[in-house]
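All protein chains but one are shown at their positions in the complex.
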Amino acid sequence: MIQHFPVLAVMLLFLAAFCVEIFGSHNAGVRNTIVMIAATVAMVLIYALIKPVMIEGQIISYWMGNWEPVSGYAIGIGYEVDQLSLFFALLVVTTFWLSGVYSLGYMSKDHHLGHYYTLYLMLSGSVLGLVMTGDIFNMFVMIEIMTFASVALTAFRNDNEGALEAGFKYLVIGSMGSSFTLTGVALLYGQCHTLNMAQMSAILYQNLTPTSIMALALIVAGFGVKSYIVPFHTPAADAYMAAPTSVSMIFAGMVNKAGVYGMIRVLYTIFNAMDKSTVQMLIVIFGAVTMFIGVTMALTQHDFKRLLAFHSISQIGYVITAIGLGSALGLTGGLFHAMNHTLFKGLLFLTAGAVLYATGTTNLDKLGGLSKKMPKTCICFLIGAFSISGLPPFNGFVSKWLVYQAVYTKAVESGNFVYAIVTVVALVVSVMTLASFIKVTQAVFFGQCPVELKKTQEAPVSMLVPMYIMSALCVLAGLFYPLVNRFLLHPAAQSALNVTNYIDRMLGEGYAANMGVENIQVAPVQFSFWNPIVWLILFVVIFVAAGLVIIGSKEERGKMLQQGVKYDAKYATFFSGEEEMFSQVGGSDLFWGFKTDWKGYYRVLEGLHSGIVTDYAVYTVMATAIITVCMFVFMR
Amino acid sequence: MILVNYIASVVLIVLGLYTVCTKKNLIKVVLGLGIVDYGVNMLIVSLGFNDGGTAPIYQMSDLLNGVAPGFFVDPVPQALTLTSIVIGACVDAMALSLVIMIYRKYKSINADDVRRLHG
Amino acid sequence: MKFKEGITEKNVIIKCGADKFLPFALVFGLYIIMFGTVSPGGGFQGGVIVSSAALLLYLGYGYKVASKAIKPEVLRVNEAIGASLYVILGLCGIGFGLNFCRNVFFANGQVGDLISAGTITFMGYAVGYKVLCGVGFLLLLMLALLAPEGAEEEAAAEPAVEEIEAEEAAAEEVPELPLQETVNAVLETEEKEPMEAAAETVAEAVAAAEEKEGAAE
Partner (left out) sequence: MKRTLTLMSLLIILICGVAAARFAFYAIPVTYDGSDVNVVELYNNPTHYDTSNPDGVADIIVKENLEKTMAANNVAAVVFDFRGYDTLGESFILLTAIAGSFVILSHSHKKEEKGGEA
C-alpha cells in the first residue's frame, strides 16, 4: 500500500484543483474545505513515508501502469522516492500547507479566488511530482506546469504595479530555461535511448560524449533558471515582489528548491559529474557570485518584499556553493541550508505579508514603529532575521557554519586559492545579511510610527498561526540539529552521493554493477570545530556588553537629540555640516555611507538590472554560453 | 538527410534566441520563443527518424491485403513532440495575454518602456 | 489608441461559409478524437479542430452570439471535468489493485476496432473533451478582447466580478445551451454508437441550434 502514497498525494492535489474549478469558484466555504482537506491529506501521506524511507532506508520505486523494465530498459514512467526526493518532498508539503493556511486569511479580499486556489494546487502538485519522479521527461512536464502556474500567480493581482510586467519577464526567461532543458532531454534521449534517470545514470557513468556534455550544459542552465542563480535571477526579484505574499513564500520555499533539487539530481545522479574539479569550480563560482550580488543588491532596496527577494537569491547562492563542492560535508550543509532557507525565508515573507495586510504598503520609507502595533509579527520577524543572519541558537547559524566548514575544508584539501576566497565571501555575505536586516528592523518595526499607520491592527489568527509554526521550526532545527542530521540530512546526502542504490532499486539488483558504477558509502558528517553553547554564551556576553554601553550612554544621546548640536566637527562627516534636524537618515537609508563608498559598483549593478526583458534574455543566453564553453573545454 | 535536420534545428534554436535577445517589440519576443520551440520539436522528431521508416501505425487495409508497409520509426519522440507542441501553444497563449494586458496598462509594447521594476 | 473593433455585423458570405463549415469541422474533429486509437490523430488534435467551431461561430455571427451559443463558463467547468475523468481512469488501476495509469481492460476488442485497447480509447476521449472545452474557452477569452466595449462586459471576465453571493445563486442553474448539449450528448454516446449516427446527431443538432438562434434574433 505504501508504494501508492507518492502518486496518490500528487493526484490528490491535482484532483482537488479540478474540484475547486468545478464546485468552488463561487462558494468560499466549499473551496476552502477542499483546499485544506487536500493539503492536509497530501501532507499526511508524505509524512507517512518518513519511517520506511528515512529511518529504514527503503527506496520506493513505482512504475506507472505496471510497465516494469524489460531487458534492462525502462519502458514506462517510474516514480522513485529515495531519501533525497523525500527530503525535498517534506519541504514542499510543509511549505504549501502553511501557505494554504495563510492564504485563507491573507487572500480573502481578492477576486477570482477559485482560480487562485486552482493554480496554487497545480503549483504544489507539480513541484511535489517533480521531486519524486524518476523520469526526466516527466520532470520536464512538471517543470512546465510549475512555470505556468508561477507566472499566472505572479500576475494574479494584475491591477498592481508591475505584476503583469513581472509575469511576462518570468515567462520569457522561464520558457527559455524550459527550452534549454527540453533540448538537453532530447539530446539525452538520442544518446541513451531511454528517459529513465536511473538508467541514464548507469549508461552515462564515466562515458561522456559531446552530445551528453551539451545536454549537461543545457540542463544545468535550465535548472539554473529555475533556482534563480545569478545571471538568471532577474525575473525572480520582480516576481517575488509582485506576487501575493503567500505565493512569494511558495516561490522561496518550493519553486527554487525544485531548481536546487534538479541541479543535485542532474549533477550528482544522472551525470556523476561532481568528481570533476572544473564542474565543481564552475558551480562554486556561480554560487559565490549569486551570494554576493544578491546581498549587495538587497542592501539598497527600498521595498520590503524586493529586499527579501534579493536575500532569497543570496541564500540560494550558499546552497549552490555548498552542493557544488561535491563532498559529503558540502552536500549536507547545502541541504541543511536549503531546508533552513525554506523555513526562515517563508517566515520572513509571511511577516512581510502581515505588514502588507495591516498597512497596505511594503515601502520601507512609509513604514515604521510597528513593533508596538504588531508585537507578535515583530517577534516572528526577529526570529526569522536572526536565523537568516546566522545568530547562534537559530538554525541559520548551524547550516552556515557547515557551509563555511565545507568550503574551508575544500580549500585546504585542494590547495586552490579560489575556495579560500569563496570562504571569505561567504563570511562577508553573512555579515552584510545581518546589516541589511538591521536596516529592515529599524525601518519597519522600530523608529517613529508615521501618522497614517496609527490605527494599524495585529494580523488575524489564521495568518499568525503559520508564522508561529515557522518560528518554532526555526528554533527547533537550530537546537536539535543532531537529530535533523541523523534522520534527514545524512540519508539524503548519502542517497545523492551513492547512485548504485538508486539504479539497482529501479532496474533490478546488480544492474549498476554490470554497468560498472561504483558503490560509494559516506560516513555521517561530524559537527566538528564548534559547540553552539559556547557561541551562545559568547553572544550573550556581547549583547550584555552592548546593552551596558547603550544604557550608559543613553543620557548623553538623549540630550544630543533634544537640544541638537549646532555645529560640531565631530558630526560633520556624517551630516555634511548640515544641522541635525534637517539631515536625519531614514531607516531605509541606514547604509547610505556604504552605498556612497561603493558608488561605481552600484552604478554598474543598477545599470545591469535595467528592467528590460531583452537584457535579461541576453544574460540568460550569455550564462548558458559560459556554462557550455566550460563544460566543453574542460570536461573532454 | 538527417544531419541537415539536426543542424537546421540547432540553427532555428539559435535564431529564436537571437530574436528574443535583440528585438524590442514584446510580440516579437514571443515569436522568438515560438521559434526556439519549433527548433526543439524538429530536433526531437529528427532523433526518432530512421531512413525508410513509416509512421508507427498499423494500417488495417494494408495489412489485410498483405502489402508490407516497411518498418516503423521510433514512436516515443513523436509522443514527446506532441507534449512539446502543446507546451508551445500554452506559452503563446499566456505570453500574448500578458502582452495584451501590458499594452492596456503601459500603452506600449516596447520593451524599453516596460521597465517599472528595475534596480 | 483604441483596439480594432471585432466583427459585429453579419456579412452574408462569411455567415454562409461559417454555416457550411461548422458541421464539417465538428464532425471531422470528433472523428479524429474517436478514431485516435486506430488511425493518426488523437485527443489533442481532434479537440483543437472541434474547438475551431467557436472561431467559425464568431466569424459568422460575432462575439455576442458565439458567447451565447457556447457559454464560456460552462466550457471552463467542463474542461476541469474532462481532466478529472482522465485522473479517474488512471485511478482505476489502483482500484484493481495494480498501479496508477494501468490499462486494466486492454483486451476488450479486436485490434483495429473503434472500442479496443481498453483505457487508451477512453483516455483519448477524455483528453479530447478536455481540449475541446479548454481551447474553445481560450479562443472565446481572446475573442472577447476584440469585441467592442459593450460586448466585452458580457465576456468571461464579467461573471466573476460580480458579488460572490449573487454568483452563488446564479451558478447553481447554469442553462445548458443547444450546441453544448449536443457536444455533451455526442461525447457521452460516442462510446456506444457507431460513427455515422454520431455524425448525424451533430449535424442535426447544429442545424437545430442555428435555427433557434436565428429565431431568437
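We just call them A, B and C in the order they show up, numbering each chain from 1.
Criterion: contacts are C-beta pairs under 8 Å (C-beta built on N, C-alpha and C of every residue); 3 or more make two chains touch, one makes a residue touch a chain.
Since the model is a prediction, treat every value here as computed from it, not as a measurement.
Visitor: Can you list the shown chains that the absent chain is in touch with?
Guide: Looking at the complete complex, the unshown chain comes into contact with A, B, C.
Visitor: Looking at A:Leu104, A:Ala152 or A:Ala426, which residue reaches the missing chain?
Guide: Looking across A:Leu104, A:Ala152 or A:Ala426, the contact with the absent chain belongs to A:Ala152.
Visitor: Out of A:Ile2, A:Val30, A:Ile75 or A:Ala420, which is the one that touches the chain we can't see?
Guide: From the options A:Ile2, A:Val30, A:Ile75 or A:Ala420, the contact with the absent chain belongs to A:Ile75.
Visitor: Touching the hidden chain in the full complex, which residues of subunit C are there? Just list them.
Guide: Subunit C touches the chain not shown through residues 36-40, 42, 44, 76, 79-80, 82-83, 86-87, 90, 100-101, 103, 106-107, 109-112, 116-120, 123-124, 127, 130-131, 134-135, 137-138, 141-142, 144-145, 156-157, 160-161.
Visitor: Quickly run down the residues of subunit B that touch the omitted chain.
Guide: Listed in rising order, the touching residues are 2-3, 6-7, 9-11, 13-14, 17-18, 21-22, 43, 47-50, 52-53, 55-58, 60, 63, 66, 68-80, 82-83, 86-87, 89-91, 93-94, 97-98, 100-101, 116-117.
Visitor: Considering the whole complex rather than only what is displayed, give the residues of subunit A touching the chain that is not shown.
Guide: Touching the chain left out of view, subunit A contributes residues 14, 17-18, 21, 64-65, 67, 70-71, 73-77, 109-112, 115-116, 118-119, 122, 126, 129, 137-138, 141-142, 144-145, 148-149, 151-152, 155-162, 164, 167, 187, 189-191, 193-195, 209-211, 213-215, 217, 241-242, 303, 305, 356-357, 360-363, 615, 618, 621-622, 624-626, 628-629, 632.
The rule we apply is simple: only the chains that are shown with their structure count from here on.
Visitor: How many Å are there between the centre of subunit A and the centre of subunit B, using C-alpha atoms for each centre?
Guide: 31
Visitor: Approximately how many whole Å separate the CA-defined centres of subunit A and subunit C?
Guide: 41
Visitor: In the complex of these two chains, what residues of subunit A are touching subunit B?
Guide: 137, 141, 144, 148, 151-152, 155, 158, 161-162, 164-168, 171-172, 175-176, 178-179, 182-183, 186-187, 189-190, 195, 237-238, 241-242, 300, 606, 609-614, 617-618, 621
Visitor: So in the complex, which bits of subunit C are touching subunit A?
Guide: Residues 76-77, 79-81, 83-84, 87, 90-91, 93-94, 98-103, 160-161, 164, 167-168, 170-171.
Visitor: Any idea which subunit A residues touch subunit C in the complex?
Guide: 4, 7-8, 11, 14-15, 17-19, 21-22, 25-28, 62-66, 111-112, 114
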